[in-house]
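My structure is below; once you've seen it, I'll send some questions.
The complex appears here minus one protein chain, its other protein chains still in place.
So, chain A:
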Amino acid sequence: MTVETKLPYDKSYVENYSVNQNEPAWMKELRLQALEQAEHLEMPKPDKTKINRWNFTRFKHGAEGETFSSLKELPAELEEFLDKDNAPENLLIQRNNSVAYSTLSKELRDKGVIFTDIFTALKEHGELVQRYYMKDAVSVDEHRLTALHAALMNGGIFVHVPKNVQIDVPIQTIFWQEDPEAALFNHVLVVAEENSSLTYVENYISQNQNEETVANIVTEVIAQDNAKISFGAVDNFASGTTVYNNRRGVAYRDATIDWALGQMNDGNTVSENITHLIGDNAVSNAKTVSVGRGKQIQNFTAKIVHFGKNSEGHILQHGVMKESATSIFNGIGKIEHGASKSNAEQESRVLMLSEKARGDANPILLIDEDDVTAGHAASVGRVDPLQLYYLMSRGISQAEAERLIIHGFLAPVVNQLPIESVKNQLTQVIERKVY
């Protein structure tokens, strides 16, 4: 069987969609061009995972969501994502394709920080968005899914931190796909200008176990010279959603981008997290945890590409596979010619909880420069019977002992999440997925 080539939405649909959103002309143009490209471009080919039978074409494109007048109205599904008594000062909740709740502290507004949904950003900060939107990080024509994303983008946010502004409190977004059939073509654009810093955390949630749909997400994170971005995420789409998630960072001179990603989807997922260390002394620490269960198939890529001299990239991936879940973990450290004195380190660990689970760690180092250091470690294994024995010898049941060991195994990333409530929430999601 070949790839289904027919696109579900045509030119006039996309044109109308853009007009209805009052988008600037360049955006409409970009969408239409992307749509055309999507027809000819190939699907991405994640290493060792066949995705040609996955559902990337059956979905409903637009769905509105009602707003919340206050956080007191939050439905139970969302409560665990927030500490209501200690609600974040900077929070945006997107419900289907609408903004349901949004707040940004006066202090940050006064400092010129932009934190708004992508459609408002296109209207109010069109030029700024245009400067970064699918330019420095992800290109429209990488493959069919990036093109489709550009054509059908129907949600997302824009965060912009001006020069020299340091943000101490985190900014949080929750993307809630309430409508079980609604597709999410979400675009997250985070830009930290020179000498600025921020912590951003996002959650993706849906509850569609029976209905099929698609999430096609592109996230672009730009750290200008000497900027520092700490990016945390918990992805938790339900089993009916096929996910393509592309998170890409670009770090310029002396900039840092740190990632802490909880990859907890229940459906088939391709998730790639790539950071380009463009400037000298740029740094990235990419930490991910994943849990696979049921029959889901997942392909994770964590990649750091070194262009700048003396740049530093560390990848740490931990995955737990249970039942008949299959996952490929690609860890790629790439050092380009000229990126001397750079260091590329990576570690991938997979813990298998059942006979039928499959996990594969692929460590890859691609080095085109002599004067560098690099290292990798990878392992796929089972719960150590001696560790179990030790814990059980203190009276702890086997189930509880396994629980402790698994949480311990995932702890290095979980502990890295920058918001306490999100950390707790990830712990709960792990708990749910593993038991």
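Here are a few things to note about the model shown:
We take it that a residue touches a chain if its C-beta (ideal position, glycine included) is under 8 Å from a C-beta of that chain, and two chains touch if they have at least 3 such contacts; residues count from 1.
Here is the rule we use: contacts and distances are computed from a predicted model.
Missing chain, UniProt name from the options "Fe-S cluster assembly ATPase SufC", "Response regulator", "Xanthine dehydrogenase family protein molybdopterin-binding subunit" or "Polar amino acid transport system permease protein": "Fe-S cluster assembly ATPase SufC".
Considering the whole complex, the residue from A:Leu71, A:Ala87, A:Met392 or A:Val434 that touches the absent chain is A:Met392.
One chain of the complex is left out; on chain A, the residues touching it are 384-398, 400-401, 404-405, 407-412.
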